[in-house]
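Every protein chain but one is kept in place in this view of the complex.
Letters A, B and C name the chains as they come in the text, with residue numbers starting at 1 for each one.
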Amino acid sequence: MNSVISEAGSPARGELSFLWAKDHMGILKKITEKVLNGQPLAGRRLGFCLHITKETSVLLMAAKELGADIVACPANPLTTQDDIASFLSEKGVTIYAWRGQTDKEFRECLNKVIQFKPEIVTDDGAELHVLANNIRCQSILGGTEETTTGVTRLRSLQGKKSLLYPVIGVNDASTKYLFDNRYGTGQSTIDGLMRATGVFLAGKHVIVCGYGWVGKGVASRASGMGAIVTVTEIDHIRALEASMDGFAVKRLLDVVESGDIFITCTGQTKVIRKEHFQKMKQGAILANAGHFDVEIDVEYLYKQDSNPVCIRANVNSFKIASKKIFLVDRGRVVNLVSGEGHAPEVMSLSFANQLLSILFLSKFHAKLKKRLHRVPRHIDRAIARYSIESMNIRIDKLTNEQKAYRHFI
Amino acid sequence: MNSVISEAGSPARGELSFLWAKDHMGILKKITEKVLNGQPLAGRRLGFCLHITKETSVLLMAAKELGADIVACPANPLTTQDDIASFLSEKGVTIYAWRGQTDKEFRECLNKVIQFKPEIVTDDGAELHVLANNIRCQSILGGTEETTTGVTRLRSLQGKKSLLYPVIGVNDASTKYLFDNRYGTGQSTIDGLMRATGVFLAGKHVIVCGYGWVGKGVASRASGMGAIVTVTEIDHIRALEASMDGFAVKRLLDVVESGDIFITCTGQTKVIRKEHFQKMKQGAILANAGHFDVEIDVEYLYKQDSNPVCIRANVNSFKIASKKIFLVDRGRVVNLVSGEGHAPEVMSLSFANQLLSILFLSKFHAKLKKRLHRVPRHIDRAIARYSIESMNIRIDKLTNEQKAYRHFI
Amino acid sequence: MNSVISEAGSPARGELSFLWAKDHMGILKKITEKVLNGQPLAGRRLGFCLHITKETSVLLMAAKELGADIVACPANPLTTQDDIASFLSEKGVTIYAWRGQTDKEFRECLNKVIQFKPEIVTDDGAELHVLANNIRCQSILGGTEETTTGVTRLRSLQGKKSLLYPVIGVNDASTKYLFDNRYGTGQSTIDGLMRATGVFLAGKHVIVCGYGWVGKGVASRASGMGAIVTVTEIDHIRALEASMDGFAVKRLLDVVESGDIFITCTGQTKVIRKEHFQKMKQGAILANAGHFDVEIDVEYLYKQDSNPVCIRANVNSFKIASKKIFLVDRGRVVNLVSGEGHAPEVMSLSFANQLLSILFLSKFHAKLKKRLHRVPRHIDRAIARYSIESMNIRIDKLTNEQKAYRHFI
Partner (left out) sequence: MNSVISEAGSPARGELSFLWAKDHMGILKKITEKVLNGQPLAGRRLGFCLHITKETSVLLMAAKELGADIVACPANPLTTQDDIASFLSEKGVTIYAWRGQTDKEFRECLNKVIQFKPEIVTDDGAELHVLANNIRCQSILGGTEETTTGVTRLRSLQGKKSLLYPVIGVNDASTKYLFDNRYGTGQSTIDGLMRATGVFLAGKHVIVCGYGWVGKGVASRASGMGAIVTVTEIDHIRALEASMDGFAVKRLLDVVESGDIFITCTGQTKVIRKEHFQKMKQGAILANAGHFDVEIDVEYLYKQDSNPVCIRANVNSFKIASKKIFLVDRGRVVNLVSGEGHAPEVMSLSFANQLLSILFLSKFHAKLKKRLHRVPRHIDRAIARYSIESMNIRIDKLTNEQKAYRHFI
């Protein structure tokens, strides 16, 4: 069976991207080398539903190197890098992915993965898990899930009826959420915004909606580029934290008139909506860093101006109440659409959690209850250690006297 | 029975300090006003073992205003502000506290609090809780504890035999540890260091040992004053976090030669010891931000130079291997000894947790198991809300559509 | 006479870019509106030798709107944006510019501008000024120069023989060098680096060579993205400044082994050379922010590995002593090659100086000595005022009492 790949993408180009990413994902290399000889995934059938990017290719090739038999489909119809898909296909990964799938095609690819009878499935957003549970797919021994959104959906599923197999929620690992969500999104959102718009950040009034991990990262990096940052929140504890981090905290409606750039980081719907658009200044720029494209009420914008000018590749200029409002990436996640998503160094933390969780499930799936699990603490710690080592950093160790002191106090 | 107070401290001076602190502890005022009419602590006998500072006087006077009958002793023989003790005594608080107690006097004061037959006891370091549990004090219905160290001791006590009464560990509240430990200690440590030494921080190489909440705060504020900060750690996750926050991470021994100022924030013993002292440069300055004075091996310093020069009020100059090494506050906690401890705004968050926990215990003690409890989540949230309100900040609220969206996803 | 333009560039696309830039260059709009009615440049023949970018098109169209007759050529054979050139041509600007000119073509275009008999010439790098002075071009009444490098060359020319006409060195205006060189290059260099490499900056050890305005900007923004920055310098005053800004300062050779990313900002030749390459770690990334491609000894790299792998569009991977070293943009200026150069907001400060200097020369050229001049102070101040106004910022004014106080003290 041939895998379906885009003709446009060149496998040679894909290989270079793979090599570049691999060079910046030292943790995965360390892990692979450590367990390589045992071929711990020999014969294992793994199904992946992930954004098909250069970083993902490093994970898939690592799993392959450890002996696995792999099939993959995209987590989103629009995010596949075709040259990477070509490269993976050429290397023997069965892959159903190309950029710009229709919804129907996207569904078909998910089904192809199920038809492969995977034993362990790795997902980003729980689309594959939901499908597998709905059709009671019997081949699956265990699964992993990358995102907060996916974990939330699985939790809801678990609430209704027991899951078909144990799932490890990678997102809860310290080495995931402390880094990926905060520092990773922080940089890639600013990067995506600069690629999309090319505007100057120093002196700009940037409104960051939401001060969870993503908002914290975005506010910190925007401020690091010289922007004047105001935070909006609905949670008092986070509002207090933002304030003591040195950011003004205000209601969106109270600050909307003076904002130059708005970045939504909330996980909520219609955070920026009619009442806000109407008070915005001429030239305001809107971008979204959240998973779904619901945070900015894009529908409203199109209702007011159904034919916006595409003023730059990823920027649409809407006429709203005689002012121009600029929308980046149609309100979809700016770091993936205008940028390259998270940097490989960050993805290597997340994917190390994936790889070690897959290895863990492969060995211990029979002993695990059929529900959501956290990444085992020893895996989390090991990844931090590998990461520090791959950065050539040496840290202190407790002396014997100090170990004793810990128990004494 | 007269309370024993220092003659040196003037109650009038103490009252001014109380008023100054009260003006900066708006949350306590808000809480008091809200429940004042009910006099919810009427007749309640409260025992406090806290550092007797201006901030503590605001907590005690608030409890008094709500009807409580109060006795207090210090949490440390050296930290009492005598004018505050005088003022509290004059206002009808039974207080056994003066600066510079002997260890015997300190113990006697603890006993006096027990003899008062308190119903609810509030402690900072668990000295009073340990005593009460050991002598099986029967009057106590519940207790609260301020510090990590105290909670650790109570957990150990709980491990051996059940506690005599339920205790709420205030330290675990978000509105405590996220702010007090990080931002509070961050500022007060830098403040204490500047008062003690008067040295310039910009361009100085500052070594921060430990990157827990305290280390995070200290590193951030030292960097904010222009210092070049290097972090040392024993934990890989924290090391990674420090690194991505932009701080060099090294083994102490690898960086000790170039350090100008060392600040310990670990909770561990002998973090800076012989092997480090020997490699330090001429003029290195050592200060401790941790609870106990064990983080710098002060004993070793005195063994090498039993008669150091007191070169400034709180700085001793040791001759170690023909170099001068400067020790601040004899290795005791620099923000309390050279500074004024946490700023009142920070203490108002912690003490709001104390006051609401006392009110909670007063009402629900019978329903609580005799073990350690977390601060109820609704109290934590209420404090954040009061705090935001007292700063005149308004934040957003979820729309109905957004509330529905939360459940939907 | 038809102007020669690239067929590839679409004028419609160019117009959108022009409009986007214009929207972010409010100062130029303010200036144009203020003097528009007088048509102060009516009939003036202006020659421009500038990078043909969207920002330049805003300057040229403003000059055109004020009545000028315009000819333009590029300041660099590789930096022309073809769609902008098409757009300008369509709008009636005589333009000799396309991307990827040969050196011969580049020279011919310079000559075309001279043949146009310009009265005022605006240059970026002094290529046109040097030519005009060498061939004793008689039509020119005055000129302006954008860069430090250009001003240096003109000074050298002035040293040998008197200039043919007065030249205003725009680079010396406060509203130019305080902003363009520092904040402008700061952002665009980081932006270019991220576009070229996609690597993570947080936790990376970034070596900034040189701490002039450019180095200051780059160090500040790299640090703002979470990098650990070390500065190298040859000047003690700047070294001291870097140190007190919180950056470690070292000799390049002493820090080269631990550097992850190197950015040259010196204006000097062979700052990074053989002795440094040999000690670099595997995977080091090299980029240049200086005007010329001489700061990194690229020649040496090609001697060691004449056939580097083009691992990403703008990154070459060299094998040096069995390690991979990554060179960005072949050592050419990273913000222009991988990025879009300065953001329009920054260019609007520089180009406002150009436009007002052109207007000034047009009126007063006869009264000016034939040598280098600074931008008149009143122009510099006016631009700052327009800029503040275009950001909708209101600032304080001296009271009469304060004006008197100034003279009194």
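The rule is simple: a residue touches a chain if its C-beta (ideal position, glycine included) is under 8 Å from a C-beta of that chain, and two chains touch if they have at least 3 such contacts.
Just so we're clear, the structure is a prediction, and the values are computed from it rather than from any experiment.
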Of the residues B:340, B:380 or B:396, I need the one that contacts the missing chain. B:340
Residue of C:111, C:139 or C:152 touching the missing chain in the full complex: C:152
Among the options C:35, C:130 or C:239, the absent chain makes contact with C:239
The one of B:42, B:78, B:309 or B:404 in touch with the missing chain is B:309
Residue touching the undisplayed chain, where the options are B:17, B:76, B:171 or B:357: B:17
By the contact definition given up top, give the residues of subunit B that touch the hidden chain. 16-17, 19-20, 23-24, 183-184, 186-187, 190-191, 194-195, 198-203, 220-221, 223-226, 258, 281, 283, 309-312, 315, 324, 340, 343-346, 391-392
Note that subunit C touches the absent chain at residues 149, 152-153, 174-175, 178-179, 183, 232-237, 239-241, 243-244, 249-252, 254, 268-271, 294, 380-381, 384-385, 387-388, 391, 393-399, 401-402, 405-406, 409
Interface residues of subunit A (partner: the chain not displayed): 202-203, 205, 223, 226-228, 240, 243-248
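One rule holds in what follows: only the chains that are shown with their structure count from here on.
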So what angle, to the nearest 5 degrees, turns subunit B so that its CA atoms land on those of subunit C? 180
Give me the ID of the chain with the smallest distance between its Cα centroid and the all-protein Cα centroid. A
How far is the middle of subunit A from the middle of subunit C, if each middle is the mean of its Cα atoms, in Å? 36
Using mean C-alpha positions as chain centres, tell me how far subunit A is from subunit B in Å, no decimals. 39
By residue number and range, which residues of subunit C touch two or more other chains? 202-203, 223, 226
